[in-house]
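The complex appears here without one of its protein chains, the remainder shown in place.
The block that comes next holds subunit A.
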Amino acid sequence: MELPQLEHVRLRRCDSAASVPQFCNSPTMIVMVGLPARGKTYISKKLTRYLNWIGVPTKMFNVGQYRREAVKIYKNFEFFKPDNEEAMRIRKACAAAALKDVTAYFTKEQGQVAVFDATNTTRERRAIIISFAKEKGYKVFFVESICDDPEIIAENIRQVKFGSPDYVDRDIDEAMEDFIQRIDCYRASYMPIDDERDRKLSYIKIFDVGNRYLVNQVQDHIQSRIVYYLMNIHVTPRSIYLSRHGESELNLLGRIGGDSGLSPRGQKYANALATFIKGQNIRDLKVWTSHMKRTIQTAEALGVQYEQWKALNEIDAGVCEEMTYEEIQENYPEEFALRDQDKYRYRYPKGESYEDLVHRLEPVIMELERQENVLVICHQAIMRCLLAYFLDKPADELPYLRCPLHTVLKLTPIAYGCKVESFFLNIEAVNTHRERPVNVDINRNPEEALQTVPDHI
């Protein structure tokens, strides 16, 4: 029996080798349930971001958006009154339009998960969705957020509703009052998922922002991962600091990988980092490093406890470890070109790809979600992967994100996203960022290949 040609397998992982095993043969609809200001959109966006990052094509469908497009100008809460027939018609049409787009996403765009973000507070509405999904062969997983803490709800409204297009021309008190009445419009007809009547459905109920969860009939791998993720996220304010190690000896020589120590400037950076961190006055800061000397040396200067994670080690460049780009071009010109063609999926011979990195960083991300204030001292490729997760950057942008040496990024989750502040600590360092060259053809000449290599000794 002829054994298949396997050379091409090295460039990328097989389609059947994603970080999430392909058990989601049927597409999955995640359906949010809950009164307004219960964090549905927050959860939807975060979940979508996470799933895309781990390689599961996911898209969010916010019915409120469809309504804004249909109605153009939002007058007031009266639109949401249960006896407003005209509005009811529009809202139903919007939901239907969104479902239609869900189908298009699954059938034409190879989507795997669609997050249907709306209140979906009546059994009737949920029945329509279930029936729609059944007809098309989609799995359904409900995520219901239940919260009656008035402070949390008020905070929600402050954080995300005031900035909404609906309230652009309103002052804060007006907006708050209107929104509260909007919530009341839903309250009378709200039928939470019923543990008895709905026992055959697959769902998670989140109570009081994660204090308690009820999980029912998890069907498959992706639902299990979603549940695990939802149970690990929180909304407590905190900041995540990302930084690379100080400049290393190999950095100076323009060599990639390896396990060298800090250069004198790198050591200066470590000290500057210590000063910076002290100045930030951070409560209960956790510090994480990789297992590589340069991150540990950097952390040592902080004078506090730190935890080493092998998962934070720099990308393994396999046979190209400790080479300069010039040497890679000379010894492996084809590999060098393949990398420029698809930097995200390209795997170094006997090494790793960015795609592999994301897979090994997933537990780090999960733990970062659980934690509060954390400083992660890591490496260029690692930092790009982590940053892409927090800033929702797609796979083709990820390998080119700028993560210069001696610069701390402070990420603070806010509203639906992440605020980024960049602090260059004023210690010079080499530039290690290599842009994608113009010519990525295997037959390009060396000058074209080395066009974007940064300077080094």
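As a working rule, a contact is a pair of C-beta atoms (placed from the backbone, for glycine too) under 8 Å apart; a residue touches a chain by one contact, two chains touch by 3 or more; residues count from 1.
Everything below uses one rule, namely that contacts and distances are computed from a predicted model.
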Complex member absent from the view - protein name from UniProt, among "Hemoglobin subunit beta", "6-phosphofructo-2-kinase/fructose-2, 6-bisphosphatase 4 isoform X2", "NADH-ubiquinone oxidoreductase chain 5" or "Radial spoke head protein 9 homolog": "6-phosphofructo-2-kinase/fructose-2, 6-bisphosphatase 4 isoform X2"
Given A:T107, A:Q217 or A:N431, the one touching the chain that is not displayed: A:Q217
Residue among A:S131, A:T275, A:S422 or A:N439 touching the omitted chain: A:T275
Residue in contact with the excluded chain [from A:Q65, A:T122 or A:N232]: A:N232
Contact set of subunit A toward the excluded chain (per top definition): 1, 3-4, 6, 9, 13-14, 16-17, 21-22, 195, 199, 211-218, 221, 224, 227-228, 231-232, 261, 267, 270-271, 274-275, 277-278, 281-282, 284-285, 287, 291-293, 296-297, 300-301, 303-305, 307-308, 310-311, 321, 350, 356, 359-360, 367, 370
